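The complex appears here minus one protein chain, its other protein chains still in place.
Let's turn to chain A:
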Amino acid sequence: MSTENRDPHDREVDDVTGTETTGHEWDGIKELNTPMPRWWLWTFYATIAFSLVYTILYPAWPLVNTATTGLLNWSSRGDLSVAMAAQTEANADRFNAIETKSIEEIANDDQLRPFAIAGGRAAFKVNCVQCHGAGAEGGAGYPNLNDDVWLWGGTLEAIQTTLNHGIRYEQDDDTRISEMPAYGDGILENDEIRDVAWYVRKLSGQEFDAEAAERGEVTYVDNCAACHADNGEGMDDLGAPALNDALWLYGGSHEEIVSQVRQPKHGVMPGWLDRLGDTTVKQLTVYVHSLGGGE
């Protein structure tokens, strides 16, 4: 701006264009004076003023451990909680419906079911994937929730009960509980255990040692059929898995079956009602039921 005070005629005029130069020169290259519009300059000053006001109103200036919070007390986290609250508010009717309706009613309601599944999927990602896997595909010792095998029943109601109270979960008096005895601790001889394992292989249609299986059948009827049923169908109420199907939680090889009879492993799942509340458990129930194996 100081150039305005100078006598304009002391500035050099470019021969080719007849335009004055600004007086700036770099290695012989001189800048022609093509004036910017004054409103542009004022706009520039306005943006500077704006940014100053902005840094006072909003978090901006760094301090040692934190930053200024700004006069408006704005934070992106605050924005998020407002948005979340608004979303919850917008879905209040659906949450109320899920709370008051039975699990069967929710699953049969064309409006509620997708909503419940979406909510259940989100809750599953946070609370369940650690054991059951991101796709609910389970793993050794952790049931796959996509298939049609349910240790404690695959109806909506059964799944809801399992989720509410857990399995072998000591803090919940209503938890599902069952415990197969450790037959290796003096109940059966090692030979008997190996024979009964061959019989279990026979029940499930796998290759087996016929002679051993014949011996094992006797042991099975005496010791196992009470819970696993005569033909190995299992019993949902007791959490006794079917032994006549293609799926094995702890493996279906002879070795693995022997191991499980001798010293059974028992999975534990916490009850979720107290942690997540009734609404979320219902959503989880509908989601798990929808994965392809629900009864």
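Simple rule for what comes next: a contact is a pair of C-beta atoms (placed from the backbone, for glycine too) under 8 Å apart; a residue touches a chain by one contact, two chains touch by 3 or more; residues count from 1.
The working rule: contacts and distances are computed from a predicted model.
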Complex member absent from the view - protein name from UniProt, among "Serine/threonine protein kinase", "Paraquat-inducible protein A", "Cytochrome c oxidase accessory protein CcoG" or "Phosphate transport system permease protein PstA": "Cytochrome c oxidase accessory protein CcoG"
Full-complex contact with the absent chain, from A:W40, A:Y54 or A:W74: A:W40
Option from A:A97, A:I167 or A:A242 whose C-beta touches the chain left out: A:A242
Residue among A:N146, A:S178, A:S259 or A:T279 touching the omitted chain: A:N146
Given A:G141, A:G277 or A:G292, the one touching the chain that is not displayed: A:G292
Chain not shown, touching residues in chain A: 1, 3-4, 8-9, 13, 17-20, 22, 33, 35-41, 110, 113, 133-135, 137, 144, 146-149, 205, 242, 245-247, 290-294
